[in-house]
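A single protein chain has been omitted; all remaining protein chains appear in their positions.
Going by the order they are written in, the chains are A, B and C; count residues from 1 in each one.
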Amino acid sequence: MTMQLLYFAWVRERIGLAEEIFALPDTVKTVAALLDHLAARGDGYAAALDDRAAIRVAVNQAHVAETFVLGPQDEVAIFPPVTGG
Amino acid sequence: MTMQLLYFAWVRERIGLAEEIFALPDTVKTVAALLDHLAARGDGYAAALDDRAAIRVAVNQAHVAETFVLGPQDEVAIFPPVTGG
Amino acid sequence: MISVSVQREPFDVAAEMARLKAHRSDIGALVTFTGLVRDVATLTLEHYPAMSLAEINRLAREAEARFNIIGGTIIHRFGTLATSEDIVLVAITSRHREPAFQAASFLMDWLKTKAPFWKQEANGAWVMAKDEDAVAGEKWGV
Partner (left out) sequence: MISVSVQREPFDVAAEMARLKAHRSDIGALVTFTGLVRDVATLTLEHYPAMSLAEINRLAREAEARFNIIGGTIIHRFGTLATSEDIVLVAITSRHREPAFQAASFLMDWLKTKAPFWKQEANGAWVMAKDEDAVAGEKWGV
């Protein structure tokens, strides 16, 4: 049971990956906990995720808050505030 | 010294004229007085001008209120509320 | 600078949009409003020729003073028009979207209450002015 993580814009550039497969640890329940977990992985992740106010998350293609509870097979996209339009 | 009166839309139809030359009497000072004076001229004028809330007036191609003071050579247009756009 | 035309002929919205965008790199937003003949087979627009162009130009200058816009076009037709024919075009360009939306909305509200045009249906009935149009005009603090 694995989750797909997707990164966009400067989050993608700083992490150095557009996507990766991720096994959700039992201890990580929410979006906030996932962001904390990823930020602890290393330099690129920390640079991408440290300014939490500048991070937005979508789960299964829908915007969610940091309190959103994750499931093990979710598609989780992490990105800066959008600038389309 | 004569004024030009112009009528539009149903004001024109009820009066039966698109325009006429008019010598402003000394006793008629304001737009309101002019409308009263014209309404007293006969059936078509009365039918056109009796419902004063439905009458708008422009003097020299600018919208004016009924209190506007007329000059003897003004171009005075009398019409219903506009419905363009 | 908003250009103004009062004309019998149809207008070409795409050509007007292209003209507003031509040779410029500072336009971020282009809003157009097109008003069409609705529901009736024909509609005849009478206007006050000596005043209609002048009044719309006055409204255009007011919009330029009120809103941070780059340019625009207003075209108002008169004469007899068929169902779904264009009556009026308001097109406004600006750097950001809000002034273009605001100016176009303001101009339409003001045109509806200030521009000397009157609509008559084929059966001779005159279209009545709507109270809500007067209210919409007043909200801009005319």
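Here is the rule we go by: a contact is a pair of C-beta atoms (placed from the backbone, for glycine too) under 8 Å apart; a residue touches a chain by one contact, two chains touch by 3 or more.
This one's a predicted model, so the numbers in the text were calculated from it and none came from an experiment.
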| item | value |
| --- | --- |
| Chain not shown, its touching partners among those shown | A, C |
| Touch residues of subunit A, complete complex, unshown partner | 6, 8-10, 58, 61-63, 75, 77, 79-85 |
| Interface with the unshown chain - residue positions in subunit C | 13-14, 17, 21, 24-36, 38-39, 83-84, 95, 97-98, 100-101, 104-105, 108, 136 |
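By definition in this document, only the chains that are shown with their structure count from here on.
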| item | value |
| --- | --- |
| Distance between chain centroids, defined by C-alpha means - subunit A, subunit C (Å) | 48 |
| Centroid spacing, where centroids are CA-atom means, of subunit B and subunit C in whole angstrom | 27 |
| Multi-partner residues of subunit B (at least 2 other chains) | none |
